[in-house]
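In this view, the complex is presented without one of its protein chains, the others remaining in place.
Let's look at chain A:
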Amino acid sequence: MLARNAESLYWIGRYVERADDTARILDVSVHQLLEDATVDADTASRTLLAVLGITPPEGITLDVWTLTELVAMSPETGSIVSSIHSARENTRVAREVVSSELWHCINSMWNAVPERQRAVRRVGPHEFFTFVEDRAATFAGLADSTMSRDDGWRFLVLGRSIERVDMIVRMLMSRVGDKPTSPGWVTVLRSAGAHDTYLRTYRGALDASRVVQFLLMDRLFPRSVFHALSKAESCLEELERGPSARIGASAEASRLLGKARSDLEFLRPADLLDDLTGRLQGLQTTVRDVGEALSRQYFHAVPWIEWNNAEVNL
């Protein structure tokens, strides 16, 4: 497959997942702020912004509205709107490798954004988040049912899985400062859509170490970091068609992913909370390094070549 298209697909996967997860995180946080008057809105908002990598503005007190404005509506990198825009631009340049239905899904989502933004100011932000989550789900469903399981699909899933690792890590980062008994941990589960599954798995016992364990190490839940890492690893394995390596991994990206995955896989659950912050930061570094290794290995970034002074002198 064309290297440029592979890169686009990888980024479509990442941006859609980012828009979806950001909407989920924000949805839950905003409603926590609204429901629980004891929370200091400004501090909570600033923590969230820092975790999402958005620079918080100086000199104003943040509340639910300014938080929504910044994370959902601003054109800054990391906001929901900018992720939707980038997903759409990447699809536009790779339309011949995605199905028309997928394109239609992303394009109509992008077209509907201004109208939905107006609606936010009228009826509150929840509608907007639901809209983004719904469209992301439609996207995933259409991708699942209309794309062949070829390299294009693998790059899309690879991007999605890597972004998922990144976003779950960010969700946990936003809570590491909380007390182990804080009700804030439920919000993490809700953001990940994991609340019901968690309750069924742990029979309702809610405490921080189990929440972290579930979201980092659970082998069955598709939004756990372990699951996403394994998924990304298996995509890479299928993409590499060369002879299998006798020692280690043949490519840097698979090595990094495999290492991160096995770290979690064979970790004693009791040791999980030792240096949790360090572990989460390590995962974020892995995500960044994997991205760089992938673009070196597959995306063959070619700069524009200009043929200056190419005229033949006669």
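Of note:
FYI, contacts are C-beta pairs under 8 Å (C-beta built on N, C-alpha and C of every residue); 3 or more make two chains touch, one makes a residue touch a chain; residues count from 1.
Following the convention adopted for this analysis, contacts and distances are computed from a predicted model.
Taking the options "Ribulose bisphosphate carboxylase large chain", "Cytochrome B", "Putative circularly permuted ATP-grasp superfamily protein" or "Branched-chain amino acid transport system permease protein" in turn, only "Putative circularly permuted ATP-grasp superfamily protein" matches the UniProt protein name of the chain that is not displayed.
The chain that is not drawn here is touched, among residues A:Thr43, A:Thr61, A:Thr77 or A:Ser108, by A:Ser108.
Contact with the undisplayed chain is limited, among A:Ala3, A:Val123 or A:Ala137, to A:Ala3. Residue-wise, the contact with the chain that is not shown comes from A:Arg241, picked out of A:Arg122, A:Lys179, A:Arg200 or A:Arg241.
Listed here are the chain A residues that touch the chain not shown: 1-6, 89, 92-93, 95-96, 100, 103-104, 107-108, 111, 151, 239, 241, 298, 300, 302, 304-311.
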